[in-house]
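Only a single protein chain was left out; the remaining protein chains are all shown in position.
Naming follows writing order (A, B and C), and every chain is counted from residue 1.
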Amino acid sequence: MRDQDQIERVAAATQPLPVETDVSAPEVPAAIHERVLSTRQLAWRRFKRHKLAIASLSILILLGLLTLFIPLISQYNFSQLNLFRRLLGPGSAHWLGTDNLGRDEFTRVMYGGRISLLVGLSVAISAGVIGGIVGGIAGYYGGWLDNALMRVTDLFLAIPFLVVLLIGARFLDKFLPGSSLVHTILILSLFFWMPDARIVRGVFLSLKEKEFVEAARASGAKDSRIIFYHMLPNAMGPIIVNATLGVAAAILTESALSFLGFGVQPPTPTWGNLLNDARGFIKVAPGLTWFPGLAILLAVLCVNFLGDGLRDALDPHQKLGSKE
Amino acid sequence: MYRYIIRRLIFAIPILLISSVLVFAVVRSTFDPLGGAAINPRVSKADIIRVKHELGLDKSPVQQYWTWLTKFLRGNWGSSLLSDRPVYPDIQSALVNTIVLGGIATAFSLLVGVGIGVYSALRQYSWFDHFSTSVAFLGLSMPNFWFALLLQIFFGVYLTKWLHLTSPIFYTAGLSQPGSSGFNLIDRARHLVLPMLVLSVQIIAVYSRYMRASMLEVLHSDYLRTARAKGLKESRVIVRHAMRNALIPLTTQVAIDVGAIAGGLIITEAIFEYPGMGRYFVDALFRGDYQQILPWMMVAVFFVIIFNLAADILYAVLDPRIRYA
Amino acid sequence: MSVQVNERTEATSMTERKPLVKLEGVMKHFPLTRGIIFQKKIGQVHAVDGVDLEINAGETLGLVGETGCGKSTLARLVMRLYPLSGGRIFFDGDDITFLKGRDLRALRRNMQMIFQDPYASLNPRKTVGAIIGEPFRLHGTVPRNKIRDEVRQLMELVGLNPEHYNRYPHAFSGGQRQRIGFARALALRPRLIVADEPVSALDVSIQAQILNLLEDLQDEFNLTYLFIAHDLSVVKHVSDRVAVMYLGKIVEMAPGDTLYENPKHPYTGALMSAVPIPDPDLAAMKKRIILEGDVPSPINPPSGCRFHPRCPRAQFPICREEEPELLPHHRGQVAACHFPLEDRAVISEEAEAGS
Partner (left out) sequence: MKTSIPFSGGPWVLKSWSKDQAVFTRNDKYFGKKALLDQVTIVPRTDQPTEIQSLLSGEVDAIYPQPSDVSLIDQVKGTPGVTAKGTDGAYFEALWFQLESAPLNDPKVREALMYAIDRQSIIDTIIKLNNPNAAVLNCGFVSFPNIGNWCKDQQPFSQFNYDPAKAKELLTADGYDCSATPCTKGGAPLTIEYSTVSTNTRRTTTQQLLQAKAKDAGIQFKIKNYEAGILFGDIGPHGKFTMADFATGGSVDPSITSSFACENIPTSKNEFAGGNWNHWCNQQATDLMHQTDKELDPAKRLQLFDQIYQAEAADFLSLPLYVLPNVGAWRADKIGGPVDAYIPSNLGMFYNMNEWYLLK
């Protein structure tokens, strides 16, 4: 009971919502006469009922495509200057106007979105991988290893998060040369994995006691196969939900870092540093403040709704047909 | 229970010590202690060597750590290399300011968040529930520095201009009116409103969602059904039984959050020029002032550890299911 | 394939002289710890506390006892799913107590397990085909491209529709799931199958089908079963010999009929009295013995005879101080009791005395 609560507490401490992770039987036995559906199909069915999540997913896909194909859509390059057309308002030539160096704001917001989304996704994925490994090992082997790993996790959770990010950025700058984009992703992933680790550990602790894991061992499966082939797929639901919410948190954190002047450095635009650049023109060209801000809001909102929908879909407590 | 608490307290000491080693190692290896001095062209080579010796930077890392720790514990926190101001009084006042801001924001958010959460849970799927859920999502997804920026420009520039005021209704920077001395409640409040608002948006969103979830869980539990079946008044069922139990997880969450406040208001403080811990840290970081960063980190980490401990103990005290021998 | 068959015939002939599985003083203690980083051992659960047992090739050994008596732990010890705290296990004459890694996995080909909970023992994320086929993949006994056919054959063998190869476990009923578990256990053609309460989670109507299936399979594959249950009537139905376990120890072991007719240990007697009897006359004669008190905690098992706090025949101080040994009574019957029950009809007499 404690563990479960701990997971929820910690999850809530580091991300927007308390995650109602499931660590019990991940299956709802379908009555035999029902049409036989795979777990995935059942999840998809539940997901489809979540209108907001569907809408969010569509918006995100659209946004993703826009940012990916922005070189084809826009006639401008994100770094292309036009010093004669600076700080223009929105218009037909420049949909969202231009910035202080006469660069097309629409192109920059989209390109910035590409970087921000890239950061969000990479961070969520690598955090998921780190957390999955740490939590998996801790949950599977238990004992002193579990204790040691969980104390490390606690330690990472305990240190003020942004402080470590700021100091960590410096640390990397000093000891590991590389682009600020890679640094930002590295640093963020290094401080986003703890909720994943806790969730995976919780799921593994309960799965470990499941007979199908014993059955696998009795069949002669190695630890690695049991962990990755048998247990991990059963932990995927909570991991995916958490990773989704992690994308949102990573986008917000990256933009905050950039806003403070850390994070991804110009000329690579991100939503955060676009906003930071816009501050000096808030009266002259308010659009420069509004558009990147709204873009962050929209993207993060959609990711959060998507995460919510996924939680509903992947949470096996929820039976198909019941209205909850 | 007392033994548990005492054991946890004793246990916190090695954790604090280990943290201090880590803090020292990380800060020492990341920052050049004299990096700040090097900015100043007037500092001579001889001075640097002298200061190096004074600070004991020519000794072994273990000796350095030990000297630093013993001094730190005795209250000798050193002085900033750049301004030569002693660090202790500045961190103290910064800490007080941050606790004031964080405390008020947390208290306010708790009040609003719990209210919204409980009401949403009681009226699940009502328009209020849907509305508050949507607003909570909006709050969670809002980049808070952006929100702060919008608030600043609205209250600071536009509203002041439209209403032909000489000073804004809510100030956009600082702690008190420049030049004022002493404490003026109204002035202080006018400075606190905007940063508090920015902080609260997210906390309210988290707490209300959290409260709603745990309240729903309690409402669907067997013992509550039993309480109802016993014929208790609905209001009593809600307040005495449901809310009390639903508040348990939130309480520990709040304890953890409060611990993080000491080091965690960096963005809000930076934007609102609020002279708290976050601002102190960012200033020190920008200048690379090792002498300021080290004690700051220790204070922040100390708070986190202590409040995490408090959360654990609170949890043990509040949750009757858990009994530690 | 042919080589394997040869081996088996040879092995079978050998085990006529030797038991297939032999347990010597097997113990399993689970430590109870406290503390976060520095764990202090504050006690241990004596789940299995010195068990000697032999399972002969081709027989079915039933193991009964109340919930929590350690029978499931014993099953897992035999399967080497847990490390032992003490004692030795021999399989086919070889000491397997300390097998590890590759050797241990190789042993799995010879012994398999069937689990109690048909819902928990199948990985919900894998198709039936993947579940049954996994042993083949793990041990490479069947070429990859043949696995599918082999699995379908197994499904047919246990009474499943091979068409359902690609379905997920949630689409099956409890009985069907247990059949899937059998198919998985049989895939490697093991010599020993440890069945841990294989029918206790099933409807009574399905129990019989499954038990019959077990018997059919035993004949067909010359299997040896360690059959665990808390339901004596089921055990008696399938077992050649029955061992009774109480608080981590075997208290009595005998051929099924002997045990039923002439229990020696008062605990067995009490268990037997709870078995429903199809003959109404006999049933009328019989009185149920209700044991008083709870099962004592395995953390702190009673001294001497572990049954003494609940035993209606206990005499002090001997029962409290001296641990009884397993002594032979009738042919093939052993029991550990200072004051064993007298032959026959004792049950009702005891019951009257007790009431």
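The rule is simple: contacts are C-beta pairs under 8 Å (C-beta built on N, C-alpha and C of every residue); 3 or more make two chains touch, one makes a residue touch a chain.
No experiment lies behind these values; they were computed from the predicted model shown.
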(message) What shown chains come into contact with the chain that's not displayed?
(response) A, B
(request) Among A:Arg49, A:Arg86, A:Lys208 or A:Lys222, single out the residue that touches the unshown chain. (result) A:Arg86
(message) Given that one chain is not shown, which residue among B:Val198, B:Met211 or B:Ala270 touches it?
(response) B:Ala270
(request) Write down which of A:Thr98, A:Thr184, A:Ser219 or A:Asn276 is the residue touching the left-out chain. (result) A:Asn276
(message) Residue by residue, what part of chain B touches the chain that was omitted?
(response) 31-32, 34-36, 38-39, 41, 44-45, 48-49, 83-86, 89-90, 93, 152-153, 155-157, 160-161, 165-168, 171-175, 177-179, 181, 270, 273, 275, 280, 285-289
(request) Write the list of chain A residues that the hidden chain touches. (result) 79-81, 83, 86, 100-101, 170, 173-174, 180, 260-262, 265-267, 276-277, 279-284
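We adopt the following convention: only the chains that are shown with their structure count from here on.
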(message) By mean C-alpha position, what chain is farthest away from chain C?
(response) B
(request) Please indicate the chain closest to the centre of the assembly, with centres calculated from CA atoms only. (result) A
(request) Provide the list of chain C residues touching at least two other chains, using ranges where the numbers run on. (result) 36
(request) Spell out the residues on chain A that touch chain B in their complex, using ranges where they run on. (result) 1-2, 5, 8-9, 12-13, 16-18, 20, 154-155, 158-163, 166-167, 170-171, 174, 248, 252, 255-256, 259-260, 271-272, 275, 279, 282-283, 286, 289, 293, 296-297, 300-301, 303-305, 308
(request) Over in the complex, which chain A residues touch chain C? Could you list them? (result) 25-30, 32, 36, 38-39, 144, 147-148, 151, 210-212, 214-222, 225, 230, 233-234
(request) Write out the stretch or stretches of chain C touching chain A in their complex. (result) 36-37, 39, 76, 79, 81, 105-106, 108-109, 112-113, 115-117, 119-126, 134-135, 138-139, 167-173, 181, 184, 187-188
